[in-house]
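Here the complex is missing a single protein chain, while all its other protein chains stay put.
Our next item is chain A:
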Amino acid sequence: MTLLEVDGISVTFDGFRAINSLSLSMGEPELRAIIGPNGAGKTTFMDIVTGKTRPDSGRVVWGEDNRDLIGMSESAIARAGIGRKFQKPTVFEDQTVRENLAMALKARRDPFRVLFRRADNAGRIAELADEISLADHLMRKAGELSHGQKQWLEIGMLLAQEPRLLLVDEPAAGMTPAERGHTADLLKRLAKTRAVIVVEHDMEFVRRLDCKVTVLHEGRVLAEGSLDHVTKNRDVIDVYLGR
């Protein structure tokens, strides 16, 4: 079943074509890796899907009722079920691990409900904290955590949002080999029940994900298929691997 259908999107920044009639389709569940050299349009692609950037043309169609995501606000898209993990861990450093998780928990998000519905789901928070190995740190401020712990907290916040599609930007950056293995396993596990798009530079990490790979180049899809398939592709070798 198709969850996300990106259909011929293009976007130009000051004359530079960052995305050039890009099309891509994601099922649910599915794990997909997007690779490509710098400037291939990976981040711009994520910006468009999450509503941060508005494309000049094309459509982004979502879900069973074929909603067009273009023109929706970032927050509405997030509520529709798209979660985004940034490259740098962005957690709220001035707040405790518990507060960070409580904020991310799936719940109605209009101001008055947030104001009056004060009970949070302590059971679910404890569960999440266990899953990301931060159960002992719930009352610590996120700013005190180590880099790796912050990465885990952000992943926990994404899990709390219960997204149907997860966009993950370079999850392996800055991780130790052990953490990479851990992260690859987690992403594969998450992709059993939802759609996950991983944008990554690191080929070794992509190999571990063992999934369909989309190669972007100059804002277009250059090749698509298994990692072995795309790495044998002549164009891919020319622009990316054979540099």
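One rule holds in what follows: contacts are C-beta pairs under 8 Å (C-beta built on N, C-alpha and C of every residue); 3 or more make two chains touch, one makes a residue touch a chain; residues count from 1.
Methods note: contacts and distances are computed from a predicted model.
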Undisplayed chain, where the name is taken from the UniProt record, one of "Cytochrome C oxidase subunit II", "Leucine/isoleucine/valine transporter permease subunit", "Acyl-CoA dehydrogenase FadE27" or "BNR/Asp-box repeat protein": "Leucine/isoleucine/valine transporter permease subunit"
Option touching the unshown chain, where A:Glu99, A:Glu131 or A:Glu224 are the choices: A:Glu99
Sole contact to the chain not displayed, among A:Gln161, A:Thr214 or A:Thr231: A:Gln161
Contacts of chain A with the absent chain, listed as residue ranges: 50, 52, 73-76, 78-79, 83-84, 86-90, 92-95, 99, 102-104, 109-111, 114-115, 117-120, 122-123, 126, 129-130, 135-136, 138, 141, 143-144, 146-148, 150, 157, 161, 173-174, 176, 179
